[in-house]
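Dumping the structure here so I can ask a few things about it.
All protein chains but one are shown in place.
And now, chain A:
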């Protein structure tokens, strides 16, 4: 069964079209990540699914039921917000149980669900504290707990990690992945961070300017990007683009190659001058100019390369991509 189906969904604010004809589906138990640059409409899409915004056109179905006219609380969803959005005047336990009490669930059910969620998220010591007495990571766990106790058909995450520091972000990312395995629930996760998208998703939806650019598994998107935008958006550091004419005289296409597919080679086709070197220990990122085009090479291991040095870079022919003037593969 499909957890969510969107059919030709559009959303406009006045004359501004934020979402343009979006159709996609989320299967039961699937972890789907919406990813795209800021302003691409991914959060708006999530809010349309949640019912916080009405779709201007198109159908939203959750678990097979048409929910265009259903208020958020009746859609069988739970949402985790970027800013946590905990109720400041309620303690952790009451924050988590508010929705269930609103639904009129019996007390035993509420207590059991809170106990389960709290065990899963290690929240037991904090149940009687108020949000202001918790750290950022703990607040985020409470926000996730508040979603879990509702046992929704669909979890919605709106950039839940962007307020956490780097170390905590990695831990919480793993926790969310574990959670998805334990609950085997359908989840939609919005982020602008392509690392989160690649590491968490069963399926990634890449959005740009309110349109779906490509839908697929992380590796499909990485290996077979549908266009130049997707190729450049996924992968870190991002793919290098330069005129193919640099390598093949007279070729008008754009050539794309990932930084990790470049290597040092005395006979390589690209002559480059080093602009900057990032020594990461395990990797070395070399930023260099090939004629007037800046490219990045990610070299494995440590290299004694210095700024201003000239070097030649090579690549395997099967690792390169070509795009036409419209950004489509050619």
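Annotations for the structure displayed:
By definition in this document, a residue touches a chain if its C-beta (ideal position, glycine included) is under 8 Å from a C-beta of that chain, and two chains touch if they have at least 3 such contacts; residues count from 1.
Simple rule for what comes next: contacts and distances are computed from a predicted model.
Look at the chain that isn't drawn here: its UniProt entry, checked against "Isoquinoline 1-oxidoreductase beta subunit", "Sensor", "Carbohydrate ABC transporter membrane protein 2 (CUT1 family)" or "dihydrouracil dehydrogenase (NAD(+))", names it "Carbohydrate ABC transporter membrane protein 2 (CUT1 family)". In the complete complex, the hidden chain is touched by one of A:33, A:78, A:179 or A:288, namely A:78.
Contact with the undisplayed chain is limited, among A:7, A:68, A:163 or A:195, to A:163. In the full complex, chain A makes contact with the omitted chain through residues 47, 50-52, 71-74, 77-79, 81-89, 98-99, 102-103, 130-134, 136, 139, 146, 158, 163.
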